[in-house]
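A protein chain is absent from this complex, but the other protein chains hold their places.
Think of it as A, B, C, D and E in the order they're written, each chain with its own count starting at 1.
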């Protein structure tokens, strides 16, 4: 068993707020992250796959394939987008890093399995000082 | 003459667009950066001061003072904000990194001069792959 | 179960030495790290919490609260300090990165539990080339 | 139980290819990584040891010793070398990051055990965007 | 006048040697960098442009255009290549970082000028510890 990780990036706007709360309650709970006019981040995304090495290629998964899956299923839907408004797989969800990491896991699990590999971890940096890890 | 640099950070939303253009023309010119629902970045800001060393303190400028100026005049006005909508010194301007760097210069030049030092350069990273430098 | 990590920093002096050994034996064992006049580092500290996401906020723990705990219990006691001389929770202990990481764990475990979250890991970089991880 | 990690670096040439395949099949499988004239990388290697802290020294392992083992067994054999041609412990193997990480594990396990510590993980970066982890 | 910089990357093999010298003299002069079987690096390339801001777009140069030029003229010719053997604009030249930086300048100056901007600097990292800057 070996683990291989691919890093990709996306730049997106978001805010932390609940539509069923007033702006006052959102600001009280989420502070400056609830700014109604949005703010944004350069997100760094690490996707880790685990599996056996294919003796023919020396690979667990072809990284070109893994990159293609991550771009199609995640990065192209998030990059230069508004996480709250533009992203189909985040509709109706709070745009916290925790919930975004789980949603990215759900986007990637099946397509990676179809390529014969197993998703092991999502690591998502919102800033250099904060990151979330999810293992399913 | 010696140069001293302080790094600060802010996370903001923006889009590249002109209000006097249609969305079509904005998208044609600025591509995905013109997304009407905004996107955002973790900006890294480097402010460089030049001057003589004060023989009493060994400083060109007290970095605690420099930090305070940068936070008050720039970072607190940009962090967790929308550059196009929320920032007084960017009103009516295109929110490109180039124009933002010049606007930051204009915010900092006088307050730094009041502390007896001279602003030398603004270096502003929009992503790890793109940055602007302005020397006045 | 999801994991969230906060990075903080502190700059401190220390030396590796035992008071019950001669300087000769300390130098023989710890090399240049036993310099009697001290040396120092910019330490990078990563604190990882695990837990369930609160469906109301999308958070495991409010990062502003986590930051406050880390500053009060750890960073404010270490930053711009001498680890061997100035830090109450390191009194009488060897100032190795290993022992410091465990002492930081002991400082943080209870206050984080009081906020309904669980400390998962301490990761402490002494330099870009050396780090320690402790999981309790 | 505590974990300590040492980072080292090496710069090497390699290509992904199998000698029992034609260049065409190698290029079809490995793309630009099969360039017959080689390409290369600045590899970053993280070696993680686990164990109990020696109460006398505050160490799991003396990092000077760990560094010496890594240099002798791994880095000096790989740095400024061709992984496919020059490295005894890679003879006859595919020069993928996955297989190189396992080979590095095999080089380090016994010498580290001789020093009373236990190898826990090899983390090997080929680029800032791709890395492999192996836990034995 | 404002300066804008774009970072790109390439991974390449090279060796430092002169064909008109014996291997002995090459090794004596260039040390392990003269390994006849090559070694390689992850090069980081920073290209800096200077100019006036176009008041219509807020740009000195459209970074998408700059990226395209750098990829076509430089990165696609170097990435996953052997600098001594595969790169037309390095034929017959010593593959030192200094000479490569100047050759990259010569590749980029005219195409950037055609887009109405002026090349200001090439900054080329061979490793995190060594870089070259060239200003024409």
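Keep this in mind: a residue touches a chain if its C-beta (ideal position, glycine included) is under 8 Å from a C-beta of that chain, and two chains touch if they have at least 3 such contacts.
All values derive from a computational prediction rather than experimental measurement.
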Task = For the chain that's been dropped from view, list the shown partners it touches.
result = B, C, E
Query = Which residue numbers on chain C touch the omitted chain?
reply = 9, 11-14, 32-33, 35, 37-42, 79-82, 85-86, 127-128
Query = Where does chain B touch the missing chain, residue by residue?
reply = 1-8, 48, 53, 57-60, 63-64
Task = For chain E, enumerate the residues touching the unshown chain of the complex.
result = 16, 29-31, 93-99, 101-102, 128-135
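The rule we apply is simple: only the chains that are shown with their structure count from here on.
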Centroid comparison with chain E (C-alpha atoms), farthest chain = C
Inquiry  = Rounded to the nearest 5 degrees, how far is chain B rotated relative to chain E when their C-alpha atoms are superposed?
reply    = 120
Chain centre separation (chain B, chain D; CA means) in Å = 42
Inquiry  = Show the residues in chain A shared as contacts by 2 or more other chains, in ascending order.
reply    = 128
Remark   = Contacting chain pairs, sorted by label, are A-B, A-C, A-D, B-E, C-D, D-E
